[in-house]
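Of the protein chains in this complex, all but one are displayed in their positions.
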Amino acid sequence: MTDLFAFGKKILDNQAFSKLLATELILFEEGKAELGLIIRDELKQQHGFVHGGVISYLADNCLTYAGGSVLGNSVTAEYKINYLRPAKGESLLARASIIYAGKTQATCDCKIYVINNNKEKLVAVAQGTINKIDYKM
Amino acid sequence: MTDLFAFGKKILDNQAFSKLLATELILFEEGKAELGLIIRDELKQQHGFVHGGVISYLADNCLTYAGGSVLGNSVTAEYKINYLRPAKGESLLARASIIYAGKTQATCDCKIYVINNNKEKLVAVAQGTINKIDYKM
Amino acid sequence: MTDLFAFGKKILDNQAFSKLLATELILFEEGKAELGLIIRDELKQQHGFVHGGVISYLADNCLTYAGGSVLGNSVTAEYKINYLRPAKGESLLARASIIYAGKTQATCDCKIYVINNNKEKLVAVAQGTINKIDYKM
Partner (left out) sequence: MTDLFAFGKKILDNQAFSKLLATELILFEEGKAELGLIIRDELKQQHGFVHGGVISYLADNCLTYAGGSVLGNSVTAEYKINYLRPAKGESLLARASIIYAGKTQATCDCKIYVINNNKEKLVAVAQGTINKIDYKM
């Protein structure tokens, strides 16, 4: 486990909401991050699909991780997400990477997949801005 | 309670994820909707603020309600959110309304406030597209 | 003419692209701005409506003006626009205002109208982030 990955896991452990959803850090390297989530009934909406809010949460968090991999402590300033298909399957996987990073701001994108029988299907795409923050974590 | 409001409450009851977060429908009229949420520790991130993913979820859901108030069964196709301030307080309130609605699509905006001692503070703004869907709920 | 308005007009005069399109500064106050544009044939697309790119340009520029009214020299960092209706008429009017401003960044929204026989019709809505810049104009 790299220091960066250990740092990333510690942050996730300190996010009560991520613990409630049981989010896992899968990859955390300079410029990219992956977060995963087992789909369970309490994450669904009225049609039996994963609630869009869960997908948004995962995208938002993964964007921050990607940006934070080079900026350090960071928050998502803004993002946009397009939902492509209803998400039904075993788990969600978000993959974010940095498109461009300055000293205090990074622009990142994120693809969110649903996984079923080891097959990935793209369910949403997001693009956003990550801001470095000064206060300590 | 109007029929529309009762219909809205039933949908929220059928969203397992909204029950997990304990979201409440506060207002549901033609062209607008309000959703509220008591802030509790398990909705927070590592700095003690409400997790951005909770705010996104609430915005996304409230946008769908606003659009759905005229379109009927609907989903959020896409949206964009700007976070303005860290959210710290007693509860969250999202207020969404329709900017323009066609027959199958509506463009809506949403403001999300944190409430503390009966004072509202704006913490995020969102804008998105709601699509009517055909399958039954 | 206020100093701020004179300053705004000078910037517009120095934007060659805004001169090409013949954009006019209509209002420029602390926290808000309005830009107008006479619709002529060379601003249209293949269906005879104003080209979306013209509407985007006007929204983008008006967002920067709104943010710049409190930040000083600024650029649009990012924005999102939803087109609501085809734009057909005599002129375009963009109205932007600040939703929230910090020291170096402002979140603004903008509504874009087409005007015909003194009647305004909303054709697009935008939301974006304005960043203060350091280099002189």
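Going in written order, the chains are labelled A, B and C, and every chain counts its residues from 1.
Please note the rule applied: a residue touches a chain if its C-beta (ideal position, glycine included) is under 8 Å from a C-beta of that chain, and two chains touch if they have at least 3 such contacts.
All values derive from a computational prediction rather than experimental measurement.
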From B:44, B:80 or B:95, residue that would touch the chain that is not displayed: B:80
Options C:43, C:96 or C:123, residue touching the unrepresented chain: C:43
Contact footprint on chain C, counting only the chain that is left out: 11, 14-20, 41-47, 51-54, 56-58, 60-61, 64, 75-83, 135, 137
Residues in chain A touching the chain absent from view: 80, 82, 84-85, 99-100, 107, 109, 122, 125, 127, 129
Footprint left on chain B by the chain that the document does not show: 77-78, 80, 105, 107, 129
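The definition used in the following text is that only the chains that are shown with their structure count from here on.
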Same-residue or different-residue interface between chain A and chain C, half as cut-off: same
Rounded Å distance between chain A and chain B, as computed from the means of their C-alpha atoms: 21
Rounded Å distance, chain A centre to chain C centre (Cα mean): 33
Two or more partner chains touched - positions in chain A: 77-78, 80
